[in-house]
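Written out below as structure tokens is the structure these notes cover.
For this depiction, one protein chain was excluded, whereas all remaining protein chains were kept in their positions.
After this line comes chain A, so read on.
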Amino acid sequence: MILFSVFSSIALVSSVMVIRAKNPVHSVLFFILVFFNTSGLLVLLGLDFFAMIFLVVYVGAIAVLFLFVVMMLNIKIAEIHENVLRYLPVGGIIGLIFLLEIFFIIDNDYIPILPTKLSTTYLTYTVYAEKIQSWTNLETLGNLLYTTYFILFLVSSLILLVAMIGAIVLTMHKTTQVKRQDVFRQNAIDFKSTIKKIRDI
């Protein structure tokens, strides 16, 4: 319980710092701190696999690229000239919608006025054989992902493939002026055909 409050409070404070920090590199670093604390929360929930994947994918790969780009941009410490409250209406509406969605999901006891009765009263069929086996997170995930939700899995992988091909196509223009090294051609060069003895000495 103490760990939960530590992780969540640090995550909240540092996510506020992401938007409030003047130096963009600092905000990326706070962003990474948010990810760390969130994966700590995931570990507390017992979702160790997801926590590790979170760290590997988001912190280990994506945030590094963020940091790369932000460092290369060479922004001097950005002064906040413009009015801070300019984005409040739009941001506030989005935040409110998000909050409502969370309340819809969590429980309907928090807001008794809202008509959020999730239908949980009907009888459900319990498979007792599944209750006996103890599966790790990874096995459970695999069994669900590759059987019940395999179409969603395939579709999401196709979307990623399209994104990857798009990125490759965007960077694939070949300029002719640049000297390139072709390793296979270099290796295929025969010593005897390149250096010849013209006349006897």
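Criterion: contacts are C-beta pairs under 8 Å (C-beta built on N, C-alpha and C of every residue); 3 or more make two chains touch, one makes a residue touch a chain; residues count from 1.
Rule of thumb we're sticking to: contacts and distances are computed from a predicted model.
Asker: Quick one: find the hidden chain's UniProt protein name among "LSM complex subunit LSm2", "NADH-ubiquinone oxidoreductase chain 1", "geranylgeranyl diphosphate reductase" or "SAGA-associated factor 29".
Answerer: The record for the missing subunit names the protein "NADH-ubiquinone oxidoreductase chain 1".
Asker: Give the residue, chosen from A:Val13, A:Leu138 or A:Val155, that touches the chain omitted from the document.
Answerer: Answer from the full complex: A:Leu138 touches the omitted chain.
Asker: If the missing chain were put back, which residues of chain A would it touch?
Answerer: 23, 25, 29, 32, 48-49, 52-53, 55-56, 59-61, 64-65, 67-68, 71-72, 136-138, 181, 183
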